[in-house]
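A single protein chain has been omitted from the complex, and every remaining protein chain is retained in its original position.
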Amino acid sequence: MSNKKPVEGEKRAFLTGNETVAWAALAGGADIMYGYPITPQNQVMHTWSRIIPPYNRKFLQTEDEISAGFANCAGALAGKKSFTATAGPGNALMQEPQSMAEAMRIPAVFIIQQRGGPSSGTVIYSQQELTLTTYGGNGEGWRIVYSVCNHQEIYDYTIKAFNTAWTYRFPTYVMGDGYQAELREALTIYDPEERGIKMVEPQPMVGMPGKPGVDRPPVHLVNIYSLEEELYDVCIKYQMEFDRISGEITESEGKNTENPDVLVIGHGVVFRSIHEAVKEMMKDGLNVGYFRPVTVRPMDVKALRNAVKNAKKVLVAESSLGQLERQIKAYCYGLTTPISGYFLPGMGIVATDIEREVKALLKK
Amino acid sequence: MSNKKPVEGEKRAFLTGNETVAWAALAGGADIMYGYPITPQNQVMHTWSRIIPPYNRKFLQTEDEISAGFANCAGALAGKKSFTATAGPGNALMQEPQSMAEAMRIPAVFIIQQRGGPSSGTVIYSQQELTLTTYGGNGEGWRIVYSVCNHQEIYDYTIKAFNTAWTYRFPTYVMGDGYQAELREALTIYDPEERGIKMVEPQPMVGMPGKPGVDRPPVHLVNIYSLEEELYDVCIKYQMEFDRISGEITESEGKNTENPDVLVIGHGVVFRSIHEAVKEMMKDGLNVGYFRPVTVRPMDVKALRNAVKNAKKVLVAESSLGQLERQIKAYCYGLTTPISGYFLPGMGIVATDIEREVKALLKK
Amino acid sequence: MAKIALAGEGGQGVQAIAQIMVNAAFNEGKNACYLPNFGLEQRGGVSLSFVQISDSEIGAPKFKISDIVIALSKRAVVRTKQYVGPDTIFIYDNTRVAESPDYAARKILGIPATDVANKELSSRVFNIIILGTVIKVTGILGVDSVKYALQESLKEKFLKNPDLKDLNFKALESGMSLVEEVL
Amino acid sequence: MAKIALAGEGGQGVQAIAQIMVNAAFNEGKNACYLPNFGLEQRGGVSLSFVQISDSEIGAPKFKISDIVIALSKRAVVRTKQYVGPDTIFIYDNTRVAESPDYAARKILGIPATDVANKELSSRVFNIIILGTVIKVTGILGVDSVKYALQESLKEKFLKNPDLKDLNFKALESGMSLVEEVL
Amino acid sequence: MREWRFVSYETEKSTFSLFPELCKGCGLCIEKCPKEVIVWQVDVLGIYDTPTVKPKDEESCVACATCETYCPDCAILIEKKKKPESKDN
Amino acid sequence: MREWRFVSYETEKSTFSLFPELCKGCGLCIEKCPKEVIVWQVDVLGIYDTPTVKPKDEESCVACATCETYCPDCAILIEKKKKPESKDN
Amino acid sequence: MVQKRPKIPDGWFEDSKPHLFCPGCGYGIIFKAVAQVVDELDIRDRMIYGIDIGCSLLSYNFFNFDTIQTHHGRTTPVIYGVKRAVPEKMCLGIFGDGGGYAIGSQHLVSSALRNEKIFCILANNTVYGMTGGQLAPTTLPDQKTETTPYGKKVEEYGWPMQGPEMIAAIGSKDVYAARGIVSNFRQLKRFVTRGFQNNLDNRGFSFLEVLSCCPTNWRTNAKETWEHLDKVMTKYFKPGEINNPLEQKEGK
Partner (left out) sequence: MVQKRPKIPDGWFEDSKPHLFCPGCGYGIIFKAVAQVVDELDIRDRMIYGIDIGCSLLSYNFFNFDTIQTHHGRTTPVIYGVKRAVPEKMCLGIFGDGGGYAIGSQHLVSSALRNEKIFCILANNTVYGMTGGQLAPTTLPDQKTETTPYGKKVEEYGWPMQGPEMIAAIGSKDVYAARGIVSNFRQLKRFVTRGFQNNLDNRGFSFLEVLSCCPTNWRTNAKETWEHLDKVMTKYFKPGEINNPLEQKEGK
């Protein structure tokens, strides 16, 4: 990595979400991206490969998402800040390596730009990869997933993702969607160190200095175990660590969560509409509020339960068929606030949709 | 398919679970299996390829699970009763075609023998593929999943799976695990038609008789859409159909669910221990009961909620880190019966475990 | 707040004028965003663009009902129907689209942009005429700031051929007056 | 109900005797099941087998504490430690394993099966001697039904060499009496 | 049977027909014609409002149908005219 | 440094050592020896309680170390003896 | 003036025309060859046609025969899946160089190995067309793509993939492996015919790479398109039959 700073000071910029990812990765000190084209994340790769030459970062287009995912794990194992980006069927295909990253505690970073599903679906937009991104693979969801809602957040959380990954050594995700990926809007880009954000130094898990067997023992990393008991011990240990660090990681925001007549819950880009709608309705004197998980894995369960408990009614709005609602209900088990869902799988949700639904709930 | 019946009348047999799958598929009229080796399902393939020659069925070992999954879809599209079997990382890898099966309503049958996870985990056993099997891929879980607990059920539900798939045209699963796969135990094998089980005839979705464009229009099957609205319509339609047929499909069993002090919930092989433990405790005069979902997707929500509501306390026992508990809590949102979990990821649970946990709950 | 949906054939420069508009808004310190649509085909689909300009924060990147819809071809007229509401001003190129659509909009305005471009200016600045009409109808952007953004985005072309600048500015103004006539 | 864990080196015939036992139980109309363990290696791992025979329904295929543990090699003794509880009868081959393990079992019995096999019978029937001891200790299966199952499973070998049948039956009986001596 | 709009041009050896609803104005035919017969025209616009093509004159076309063969959209139809002598028959 | 149990056999041209904790009794060495020197033995058992191997006599071995090379488990060590003449020096 | 009909092959599904491909796209020419051969061999009622995600997807309603649109790179397992289930069908898959040589190369390799009785046609346009022009396994040295914006470096990404040569090297003598080019229609049709014939004879796998053009991502006009095909691409990819189990070996 060269010493030249990609971003000096603070700058307003007008970018697409995909461009924002690439610039944030650059500013966040990413060393290498491995990727395979898929709409709507292509432009992350395009931008990255276009802007890196002066900074001595690397890019490899692999033969498929399986490879991109495994190579991404490899880059991180080798001690480099490594990332990839994918979507939809590519995300499904990449679960195999993501699952290895969970099992081996590999601090690889994944960018997910959700598209319509199932299967090829559309190349446009959805929130139908929530379950897949938070709990995909044959594992237990040892992943940290930031669900962003605007370009500023894309920038901030992409930088943060590298720090989270390398601090806690769980695979870390920034989850956006096709709308955000292709949308052009303004944000402030900056050099994180200048803002006082300490960037965590990556550490190799293989290939450390010294001759193995002479200067140090060789490192032998595995993800398979001979006995049930061995795997069990690993599972319990990692789960406990995941639970322990969750308190440090979870992020959420809420408004008027003290005692709203209706609390609206949503994540990612849908939150923009929720935010707008709730603001408008509050202006109109309606007693409504919102709760938004920023980390969808782990979830800020305490804040969530609090908000749900205080509300008279809850509306979960999402561009999928209840993937968020299912999680909310599981996390809030034991509470009795009625929860209803507004689901537009693969379609955008606008503020007037939210207002209409909330008002219908208020009337009931 | 030759007319020779693989099983005449009823017969006691002493088989492994994997052998049972193969015999059931044969008796159930499966035409072709596509598969890729992975422990613990290998013996399904071994047995199938060994027993089929007299019956003119087919087998293809493919180059990976992706291929096995897509070829499985293809066999069904071509109007053949087609199935595959996989596990663990193979199941993760096979999500891409499973997702296509959901999107195109392909009546393909999948046998899942869960092994330890995440990643390679163990080749032995777990219940850690519940989330993956019920909600894997970038979709909405339009799948029908039977979670079996003994060899008789493996036989019964493998036969049933073909009927379910070809009746409702959703991909259909029989989910077991490594223990059941390798266990040898007794069961009754039979010819389904002789038992009065009407086997549903498969119907091709492509390659029907006649010259396209002359005798009939050509068939053009897709899983991708140009507009969000098109995909939305498909999603809503399929979800409604899935919901509509759920009432016909869901299966569950319960004991002493009227008013138990502790209700134990578990699926698959763990239910064997629950069953034994509850029986013993009831003998001892304890007021305990159980609920067991047979279809883990769709879930018999009505019976489940009823059982949970009536119970004073609920214990969810599973060989995974809360995958079933999460679903139970989501389905039971609004109820207040305390639910606690007993989780042994990748390890077997025995009756004495259940008894101990239940008694601890009773004391609290 | 202005929500503008622009639609046309590939090559008509729809995305370019969306870009100029949001650049102008950005320079003015307004909130602005623009979402191109993307279909499956690389070519041949209707090119759509969703532009929003506002003094306050912007919600969803894609809206369902437009304040203004601009449709530049027959297919574009059909494709944009869903974005038309009772308050929408619907503008179409009446050189290319003979019949006025019977959408239940607030106003439906036919602009002979193609005709004017071909006859009075140059077919190349067809989209700038359209830009002019949008600017006029919305009134949300300053003409100078649009000119500045236009200049920035065509800087290199203008450098090579200084006459182009004039041509484009004329087109812009002509678009503005064309729509004034029918408003 | 009997829960039996058998462990040995590959080639010692552990799985074969598990199979014969459950077959005998099946023929007697009992509930029976047997779960082989499988590790990663094709060879070289300790071969384990979990057998359950019962008059009533059988719960989990794998149990945590055995009624009877049979360990036929040093590694098998170590590997099976976790299945030993205070009520377990632990049987090991004291030809191969010199020291008696100090597990907190109900009984720990050393059987010179290898010695007897090599000296009095044939090393090939080593596992059948073990089968005899298990049958004796559990008492859950009829000797005749075990003999029948044994015969069935070795039918072809017995056909080729009728002396084998005698040898095997002798081994079975010798196993039964060996354990009787130490019980 | 669907009807396609067309324009036909008579040349000595061929009838050159163009189906504007199929022509996308790619120009492949122009470059592939061995006799450089085909030229752009704007009198008839293609499906994407692009210029379409026509033979530049009545003499050059040899009715080889290369253009027809290579048009990816089947927008050209070449009908070979019977040789003059056969006309006399 | 780990110590391995071993048994050594002196032959004219070599010292043939076997490490029973490494020998798995596969027999590959027996079949690969160009001089058919190696035979099974049960006096020393291998790691899986299998028979191990030894040279059949003192004459046949030519100290070529083929057995050592092909033993997948490094269970054989062949030490070539210096030629008798050098012994005299 | 009598009504004239365009020479749309019977094998094309006329209702879906004009088709969805870009102006000047080579796929149209390939599809013309395919439909003509299908008509000549009179096998339309036996056809099962599979397509990738990739520009071939745009042919989901192109033909007058049954079509399955699959996933990116997965056409091959879908069509051999059909063939194994109903061997009387003629199974054709068409996909791009990304689908065939990158994400789906294991399927191609394995179909050649197992000698699946299917016909795969791969459009080599040296880019990922549908996703907007990224690097493909066939991208030429120094070619600029969206993911090699400064030109593809051979040190980084190697030389262009030699597909039919690879297929032929895998081992079976019964595999038909050839490379055509959209600028030579006669040859292309001959290769398509033989590809089908090899399946009709139940002899073996047929693989045809076709040098195709993508004027959209190449940003070429018609003249440049033909030149690039004939002069540049053929420097790296030699048209011809690499393995022909049918007697008649292709001379030119």
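A, B, C, D, E, F and G label the chains in the order they appear, each numbered from 1.
We adopt the following convention: contacts are C-beta pairs under 8 Å (C-beta built on N, C-alpha and C of every residue); 3 or more make two chains touch, one makes a residue touch a chain.
Computed from a prediction, not measured in an experiment: that's the story for all the values here.
Partner chains of the missing chain, restricted to those shown and counted over the full complex, are A, B, D, F, G. Residue G:110 is the one among G:36, G:67 or G:110 that touches the chain not shown.
In the complete complex, the residue from G:172, G:220 or G:234 that touches the missing chain is G:172. Touching the chain that is not shown, out of A:46, A:80, A:272 or A:329: A:80 (per the contact rule at the top).
Residues touching the missing chain, restricted to chain A, are 31-32, 34, 58, 60, 62-64, 66-67, 70-75, 77-80, 82, 96-97, 100, 204, 206-208, 210-213, 215, 218-224 (touch as defined at the top). Counting the whole complex, the residues of chain G in touch with the unshown chain are 101-106, 109-110, 112-115, 137, 155-162, 165-166, 168-172.
Taking the whole complex into account, chain F touches the unshown chain at residues 1-4, 6, 8, 17, 19, 21-22, 24-28, 30-32, 47-48, 50, 68-77.
What we mean here is this: only the chains that are shown with their structure count from here on.
Among the pairs E-G and B-C, the greater number of C-beta contacts is found at E-G. Note on chain placement: the centre of chain B and the centre of chain G lie 39 Å apart, centres being C-alpha means. The mean-CA centres of chain A and chain F are about 61 angstrom from one another, to the nearest whole unit.
Rounded to whole angstrom units, the spacing between the C-alpha centres of chain C and chain E is 37.
Shared contact sites, meaning residues of chain G that touch two or more other chains, fall at 21-23, 53, 57, 69, 71, 132. In chain B, the residues that reach two or more other chains under the touch definition are 66, 96, 100, 123-125, 223-224, 226-227, 229, 348.
Contact between chains, as defined at the top, is found for A-B, A-C, A-D, A-G, B-C, B-D, B-G, C-E, C-G, D-F, E-G.
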